[in-house]
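Incomplete set of chains, arranged as in the complex.
Chain lettering (A, B and C) follows the sequence in which the chains are written, and residue indices restart at 1 in each chain.
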Amino acid sequence: MHNADKNRLNDEKKYVVIVDRLQKRGVTQLDIAEITLGLQTKYLPFLSIDVCLDHVKRVLMKREVQNAILTGLELDILAEQGKLSEPLSTIILSDYGLYGIDEILALSIVNVYGSIGSTNFGFVDKTKPGIIGRLDDKTDGKKTCNTFLDDIVGAIAAAAASSIAHKYADVDSKPETF
Amino acid sequence: MHNADKNRLNDEKKYVVIVDRLQKRGVTQLDIAEITLGLQTKYLPFLSIDVCLDHVKRVLMKREVQNAILTGLELDILAEQGKLSEPLSTIILSDYGLYGIDEILALSIVNVYGSIGSTNFGFVDKTKPGIIGRLDDKTDGKKTCNTFLDDIVGAIAAAAASSIAHKYADVDSKPETF
Amino acid sequence: MHNADKNRLNDEKKYVVIVDRLQKRGVTQLDIAEITLGLQTKYLPFLSIDVCLDHVKRVLMKREVQNAILTGLELDILAEQGKLSEPLSTIILSDYGLYGIDEILALSIVNVYGSIGSTNFGFVDKTKPGIIGRLDDKTDGKKTCNTFLDDIVGAIAAAAASSIAHKYADVDSKPETF
């Protein structure tokens, strides 16, 4: 087998691992696609959720995106399990606003789609639509740490929105759903 | 005179040039400080406009910020004057959404204040508060090109908000105005 | 014609414009591919110049890369023609080391290929191999301004090297030329 193909296969395998892990943390690809649709529907009124889902999947197939997700989720879980040393443990468990490394990983995801991804991410990070707001809601009493997860979900949604924007650039009004 | 001091003086001189140029394009430091106040008042309810103005000034004293502003404003003005070649001229005059270099310069401004600046910038870029909305309003029939200016103003406001956040971190409720 | 296709055509047209403009500034795609080969030959000893050329072309087809190149080259030319205002004119004509906006545009090119691009760019920017060293050589008495061009060429070469690294990851020793 050609090595480059083997490698692409690895990306596919990591994709399966990541989708599974996001689901265990309470996030489906559809949850993310809905945020993407909310971001782009203003510019592309005929955009369908299926196209958004397709672009979310494309984003999740990118190697650097996968590595950022695996690293961020691992830190959330290790924080929950009390396996991080201080002062990092307290910083991550409290989702300290000036920690910044959660945003750094998120920006590494959106940067793959150029600078317009950053704007979408910033908006989502402030307005917390859909699943992001639910992840961020700490009132449920559960001992869940989503410090990285909420930024990662926002970044995937923003990256998928940018991927769509790049593909359907200059489309003003299209009669058929795409 | 010590060379390092001479250099700081240069930054001061460039600050004067930049404040003047922003004003000629219709933007005062107070306009920017108001956006900063809007961004941070949620976290720091006693924050005053004077503190915001002070941090806007600090941002405008940074060398890389100054260079980004000088370069962006120059491109807006050259576009207006018809001095850019094609296809760049059309791209900038039409504020083409996928141009991306306006956001690149803006992000270089906010990055100086760490990753939290990017989030503030993205939010401002989407919601267009205050002077940014007025700059973006093309219905006045004037032949003004603000492709770089609106992003630059948003980035300065976001950078000042981040500068304040870093300074007053962990301040929950302070009785006196600061 | 489908709008997305029309748009891809635009990227192809811009590709032709950019290759032509780089040539007028003294840089061919082959010059850039040779730097890419120098960067990657250590990891991929059987890498050919043709594969490098192919990846340089792919980089030059990316929209954000094209916009960064068009903007940077325009600023070099306007500086040469004396069309920039002060203090920007002197800063760009003297290739002032702390200007930073040339590197900002270059980094926007390499960032499209993830963080490994930045490392390659930094190395090339310091060591100035091949055409970059010749562009940087100011002793020929010509009134040429290459402040943006040398960084742009380094960034394209570094981005192509990263593109190759991503494609041929994990390839250790391959008997055939690829």
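Convention: a contact is a pair of C-beta atoms (placed from the backbone, for glycine too) under 8 Å apart; a residue touches a chain by one contact, two chains touch by 3 or more.
Keep in mind it's a predicted model, so treat the numbers as computed, not measured.
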With 3 copies placed, total copies in this complex: 4
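Here is the rule we use: only the chains that are shown with their structure count from here on.
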Chain B and chain C, separation of their C-alpha mean positions in angstrom: 28
Residues within chain C bordering two or more other chains: 63-64, 108
Touching residues on chain C, where the partner in the complex is chain B: 14, 17, 63-64, 67-68, 70-71, 74-75, 77-78, 83-85, 87-88, 91, 98-101, 104-105, 108
Touching residues on chain A, where the partner in the complex is chain C: 3-4, 6-7, 63-64, 108, 111-112, 114-115, 166-171, 174
Of all residues in chain A, those that touch chain B in their complex: 43, 97-98, 100-101, 103-104, 107, 114-116, 118-127, 165-166, 169
